[in-house]
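My structure is below; once you've seen it, I'll send some questions.
Note that one protein chain is taken out, while the other chains of the complex remain in position.
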Amino acid sequence: MKDLKYRAYVKRTPYLFLAPYFCLVCIFFIYPLISAFLLSFQQTNGPKSKAFVGLSNYSFVLTDPDFHKAVKNTAIYAVFSIFLQLPISLGLAMLLNTAKDKTKGFFRLIIFSPNLVGQIFVGVIFSVLFVPRYGLFNRFMQSLIYWGLENRWLENPTLVLPAVIITALWMYVGFNMIYFLAGLQSVDKSLVEAARIDGANPWQVFWNVTLPAIKPVATFVVVMSTIGSFQLFELPFSLLKGEFGPSSSGLFIVSYLYQMAFRAGDLGTGAAVGWILTLMIMIISLTQIKMSGTLEEGK
Amino acid sequence: MNGIHIFLLCLAALFVLLYALQPKRPKIAFTYLRYIVLALIAAMVMAPFFWLLCSAFKDSSVLMKYTFLPPIMNWAKEINLSNFRELFKSQPSMEGNVYFWQYIINSLFLASITTIVQMFFSSMGGYALAKYDFKGKKIIMFFMLASMMIPGVVLLAPVYKLIVNIGLMDTYWALVLPGACSVFGMFLFRQAIVGIPKDLIEAGRIDGCSEFSIYMNLIMPLVRPMTGAFCLVTFLGSWNNFLGPQVYINAQSKLTLPVVLNQYVGVYANQYGVFLAGTLLAIIPPAILFFCLQKEFISGLSSGAVKG
Amino acid sequence: MAKVFLKDVQKVYDNGFAAVKGASLDIADKEFMVIVGPSGCGKTTTLRMIAGLEEISGGTITIGSRVVNDVPPKDRDIAMVFQNYALYPHMTVFQNLAFSLKLRKYPKAEIKKRVSEVAEMLDISSQLDKKPKALSGGQRQRVALGRAIVRNPAAFLFDEPLSNLDAKLRVTTRAELKALHRRLNTTSIYVTHDQAEAMTLGDRICVMYNGEIQQVAAPMEVYDKPVNRFVAGFLGTPPMNFLKGKISSSDGKNVFILTDGDIVELKNDNGQLKSYMEKEMVLGVRPEHFTVEPFAGQSNNGIKSQVNVVEPLGDRKDVYMSSRSGQKFIANLDPHTAIDVDHQVTMYIDINKAHIFEPGETGKNITISKN
Partner (left out) sequence: MEFPYGKAPFWILVMAIITGLAMMLSRTFTNAGRPDLVFVVFAPRHYEAYLKLIPEFERKHNVKVQLQQVHQRPLQTRLQSALLADTDVPDMVEIMNPFMGAFMKGPLDDVGFVDLTDRVKAEKLDEKMVESRFSIWSSRGRIFALPHDVHPVALAYRRDIVEHLGIDVNKIETWDDFVRIAHEKIVKDVDGDGIIDRYALDLSISGTSFFPIILLQRGGRYFDSQGNLTMDTDITIDTILWYIRQSRGKTRISFPAGEGQPFYKALSDGIILFNFVPDWRSKVFEIDAEDLKGKMALMPLPAWEKGGRRTSTWGGTGLAITEKSKNKELAWELAKFLYLNKKDFSDRFAMLNVIPPLKEAWDLPAFQVEDEYYSGQKIGQIYAELAPETPPDYVGAYYEMVDGKTREVLIDGGVYYEKYGDKGLREFVTEKLKQKAAYVRRVMNRNVFLREGEVEITDANSSKENAG
């Protein structure tokens, strides 16, 4: 009889290995997910007051100018993190790629180091660096381009978003650089040499050889950055000391959710925001994956 | 025109000079240029760290007076350990006096236990996904991918309710359990394990391994770089976790560094000096870890990305 | 004690593909059985079913006196040598050899004794502290062997163990393997696609094709008396030539008329040819059974052909020819034969050693008697 059990045992094994995941995901993901879904059609206030409001939460959020602002800020941040942060990361990676191993390790260590500091710490540190007149950043700008000493980065609605972008730039450039470095290692050197012999200039080599070769990595980084951008919360939260900036200039989608659910106490609307955000992230990242055409390769 | 401008001009001039001297071999000049650019960027990245280092030792009354360090003749008066003394002062609480080193221990414990548990469960899941064919695998993979896109805050309220209901409030279980099996980690480990030849596993089966001992004795030793990388990422995430302990932990003596340090920069208290001193200390453990694990981290993470 | 019986063993995958269609095979104790066949013929699947790595869809496998269909691999008392050796890269050679013993909780001293014995036997004693990465291909191969031997199992299973070695090493290792088997005298099942290995190593050969066992017999018997066209064509280099034509009778004699008109006189008819009269058949002739001179008493069996390529190989000469209607064949001639490209020659067949097959890939050999 013991023998007969062996087949069943082998068949069962993957489920056993996945059992912790199944258990945890049911308890801490699916169940809350369902609660959050039901919640998004309700208004709640304390244990006694609960009311079904249909799609009212969704329609409110979608027509709320604050939500529009949050979406706009998030989109701007996402665009900057893709079109400013990633090119800088790639540029740094390319500068480093051909360096000697030791040099490479040294610069990699330095440029990555901001990632060791938690967002909550970085936020507070930069809130001091951005202080008008005394802050390190303001002084640096002043001595470099004679501008910005008195800039109220965190109080001026037009400067809050740039401040968040600059802080994020400092934090994340190194992280993406590591991915790009790995991607560049996989570029076939003989291909580059062949292109050179064919008379391609460095720009053409980059465009026609390097870029296609790092496409899978680039797609990965772009998708991860976008998802990260849409989930941005702790960094601006601590940078702006738990507020959302003047005129909500530092309001992002997740901060809007947080504010709705935990400040205004409207958990139902918060849940609705969560679902809208989830939908947005899925659509955008799937579009990105589709566009880059690496869906099939990407397993 | 100031020091910074002159310095930058000198660097530029040197480039022009190098280029002019050997116009036929521009490579030297461009190599020089490349390292200058890298060095300048590295300096900019390090500046906040240097500032942090300086500020942590500045007396709170002179924190804003000097950008970095005061002139050397003022050191005796203005540079001291007052911030650290304040930090390590005992704090009264209902559980008796709490000392700063307790928060360090709490943070270390929580981060390391989270790392171990997550590594164990995630790698197990990753192994199953990489090396077994079973019913529902595709659905599970798709579900995992989709679940990575759902932001955690969506679940904050229901999970909170759950944690309270099952009586895990104010325990570290509340922080370890919900994330004990990370989807991201499962993908990373799957990625690493997929590359291990099937023969090895079968050789193990014939040699007398049970399925679990194949995982423990054959698979895990072979994905050490990924384990290292994953350890670092998880440790960092848990070490710097703010929202979790903030929401789930009540007792002062159980709090972790980010939460405790954040108490120094509220509305009623703005002790930036103390906060910065604490932050400086809080950076040390992950820095040590990263320094030791650099190689594994780079190769582990990048293998995940390159393969997509 | 360690006989291995396969009875109607089947393997059907979930997608409906039948890799093995009812294979039955008796392997005697201490026998060296080689399963040979082209890739995809199901030979590896069969071996993996014996090892327990693959689920058996139908039939039974018996090792010793025990039906092992549902016995886990580790309890089947077998050892396996993999094509890629499957050495554990993170363990030293010693640990690799000792691993299975350790899992079976042998005492430390016993493990050490056994491992050093085996290492001695395989001449890898000096490599015990190295990791597999630091070894050469041949050494790795030995470690893989050693890992199987050290357990002293009831049967060895080999899955193309020599295919990753270079040609020279393959030949020497082949010989060593044979010597080893003679010394250990353990039942061995050896899978390969290389017919030379099959011929040299096997006590018996099992030829598989398309998921079915074609013939099981001693090497020379399979070579001399292939049961069908596939088996005939699979063994031997260069392979057997197949010439299309039909059986007819002329002047009371059975003849084989090739499509291009040449007539080959057939001999020793046991009467079985009668039923094949005037049917399309295939004449199988091994290259070495061609000559430029007619054989004694067989004057009427020449094929007019043209020489396309001549490959002098030292010990012999491979001549690529085509008949008048363009049927290609290879003849294996004495190296000193005066023959050159574009010569028109008549090739004679040693009809005693020729076979006649039914048409089709696995056409039956009608010239060997059924019993």
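Letters A, B and C name the chains as they come in the text, with residue numbers starting at 1 for each one.
The rule is simple: a contact is a pair of C-beta atoms (placed from the backbone, for glycine too) under 8 Å apart; a residue touches a chain by one contact, two chains touch by 3 or more.
Being a predicted model, the structure only gives us computed values, none of them experimental.
A.B. asks: As a test of the contact rule: which chains in view would the missing one touch?
C.D. replies: Those shown chains that the absent chain touches are A, B.
A.B. asks: Which residue among A:Asn156, A:Gln185 or A:Gln288 touches the omitted chain?
C.D. replies: With A:Asn156, A:Gln185 or A:Gln288 as choices, the missing chain is touched by A:Asn156.
A.B. asks: Using the document's definition of touch, tell me which of B:Leu18, B:Leu33 or B:Leu63 contacts the absent chain.
C.D. replies: Once the missing chain is taken into account, the touching residue is B:Leu63.
A.B. asks: Have a look at A:Tyr9, A:Phe60, A:Phe106 or A:Phe140 and name the one touching the chain we're not showing.
C.D. replies: Only one of A:Tyr9, A:Phe60, A:Phe106 or A:Phe140 touches the chain omitted from view, namely A:Phe60.
A.B. asks: By the contact criterion defined above, which parts of subunit B meet the unshown chain? Give residue numbers in ascending order.
C.D. replies: Listed in rising order, the touching residues are 60-61, 63-65, 92-96, 102, 105-106, 108-109, 112-113, 115-116, 119, 157, 160-161, 164-165, 169, 217, 220-221, 224-225, 227-228, 231-232, 235, 246-247, 250-253, 259, 262-263, 265-273, 289, 292-293, 296.
A.B. asks: Give me the subunit A residues in contact with the hidden chain, please.
C.D. replies: 43-49, 51, 53, 56, 60, 65, 128, 131-135, 149-150, 152, 155-157, 241-244, 246-248, 262-267
Everything that follows uses one rule, which is that only the chains that are shown with their structure count from here on.
A.B. asks: What is the distance in Å between the mean C-alpha positions of subunit A and subunit B?
C.D. replies: 15
A.B. asks: What residues in subunit C touch two or more of the other chains?
C.D. replies: In subunit C, residues 72 touch at least two other chains, as defined above.
A.B. asks: Enumerate the residues of subunit B that touch no fewer than two other chains.
C.D. replies: Correct list: empty.
A.B. asks: Touching residues of subunit A toward subunit B in the complex: what are they?
C.D. replies: 9-11, 13-18, 20-21, 24-25, 27-29, 31-33, 35-36, 39, 92, 95-96, 99, 103, 105, 107-121, 124-126, 128-129, 131, 134, 136, 139-140, 143-144, 170, 173-174, 178-179, 181-183, 185-186, 216-217, 219-221, 227, 230-231, 233-234, 238, 241, 254, 257-258, 261-262, 267, 270-271, 274-275, 277-278, 281-282, 285, 294, 297-299
A.B. asks: Can you list the residues on subunit B that touch subunit C in the complex?
C.D. replies: 197, 199-200, 202-209, 213, 218, 221-222
A.B. asks: Which residues, counting only subunit C, touch subunit B once they are in their complex?
C.D. replies: Listed in rising order, the residues of subunit C that touch subunit B are 48, 51-53, 72-74, 78-80, 82-90, 99-100, 103-104, 147, 151.
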